[in-house]
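Quick one: the structure is below, questions incoming.
The other protein chains are all here in position, but one chain of the complex has been omitted.
Up next is subunit A:
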Amino acid sequence: MIEISPTEWTAILLSLRVAVIATLVATPFGIALAWLLARRDFWGKSLLDAAVHLPLVLPPVVTGYLLLLTFGRRGLVGGWLADHLGIVFAFRWTGAALACGVMSFPLLVRPIRLSIEAIDQRLEQAAETLGAAPWRVFATVTLPLALPGVLAGMVLGFAKAIGEFGATITFVSNIPGETQTISSAIYSLIQTPDGDSAAARLVVISIVLALGALVAAEWFARRATARLHGQ
């Protein structure tokens, strides 16, 4: 079996922590936004849709820089959060989680939106005739039927978050033990003499994590189909 050094372990555990927190915090927002995009028509909808997808097409270094400008110690939002709530993002693992959350958001939202769009709205109408208030229709019909899509989005978002590099290193740099994730550790190792074998180990771990996530997402998608057909 391959031997993993303490520094590498630190990077792996940090990556996992960052990706888990990013996914869990982003999911409620992702569900709300997916529902909005799937079900509501409002002014500026296509603009919002584009904004959600922006991290997917912007150079990650641009996203990271914009995060630094906004959520850095001197940023408009970052400064306020630090002064009033004591939340600091700059050069902290929380900043890495924020960068990963933003970068993975489009991948999180998309499957949720698709699964909400696939729901037969006549079922929600039936729930309403049975006395369910709108929020209970959402909780008892919409959300359970969209659940496989929600899980698939979470898995995909998690996989993206765990591999995020460009925005993270731009926003919170590459500090071992604080902001050095698997990706930035690999980057450092490749630039160090004799770092090749360590880099290779982390590369293998990255591939395993990403593949696992894709298989899981596929499995959830299958479940979604079976569920919507009442099997």
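General observations
The definition used in the following text is that a contact is a pair of C-beta atoms (placed from the backbone, for glycine too) under 8 Å apart; a residue touches a chain by one contact, two chains touch by 3 or more; residues count from 1.
Assume contacts and distances are computed from a predicted model.
UniProt lists the omitted chain of the complex under the protein name "Molybdenum ABC transporter ATP-binding protein" (options: "Heme exporter protein B", "Molybdenum ABC transporter ATP-binding protein", "Universal stress protein" or "histidine kinase").
Although one chain is not drawn, the whole complex shows that of A:Val20, A:Leu36, A:Val62 or A:Ala132 it is A:Ala132 that touches it. Residue A:Val141 is the one among A:Ala22, A:Val52, A:Val141 or A:Ile182 that touches the chain missing from this view. Within the entire complex, the positions of subunit A that touch the omitted partner chain are 120, 122-123, 125-134, 136-137, 140-141, 144-145, 227-231.
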